[in-house]
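All protein chains of the complex are present and in place, except for one that has been dropped.
Take a look at chain A:
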Amino acid sequence: MNRFLVVFLSLFVSSVFAYIDEYVNLGEQASSIKLSGKVFHKNPSIIRKMHPEFLRHKRDKTLRQGIRTNEYSLKGCVSCHANKNKINNQYYSVDKKGQFCSDCHKKVGVSFDCFSCHRTVPREDLL
């Protein structure tokens, strides 16, 4: 019985680690939200598919109408999905190789031009 328990537990634990590995580039804050069991995006597949449209819609509302809510704001994306370098405590740019944005965009072969103007790391006081 105990042997079964050990096997079961080790399988369980390894599956948890595999799960984390899969989302290694999710970003500092986003992975901690995910681990805590909270749901930030109700439907991540919609975000995955539609985020350009959401961002485009949001940018026009912000710039032209002055509606500065947090929903679908690029600042929000960057502040959650940026990874931190554990050694020097600095954030990696989200558009650098292997980071959240570029990782996926490279995989699907779609270029993006948000970060030639936008800040690629969370703002200073979040450091």
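In this text, contacts are C-beta pairs under 8 Å (C-beta built on N, C-alpha and C of every residue); 3 or more make two chains touch, one makes a residue touch a chain; residues count from 1.
The rule is simple: contacts and distances are computed from a predicted model.
Only one chain is not pictured, and the protein name UniProt records for it, out of "Biopolymer transport protein ExbD/TolR", "4Fe-4S dicluster domain-containing protein", "Nitrite reductase large subunit" or "ABC transporter ATP-binding protein", is "4Fe-4S dicluster domain-containing protein". Of the options A:45, A:65 or A:111, the residue whose C-beta touches the omitted chain is A:65. Across the interface with the omitted chain, chain A contributes residues 59, 61, 63-70, 75, 93, 116-123.
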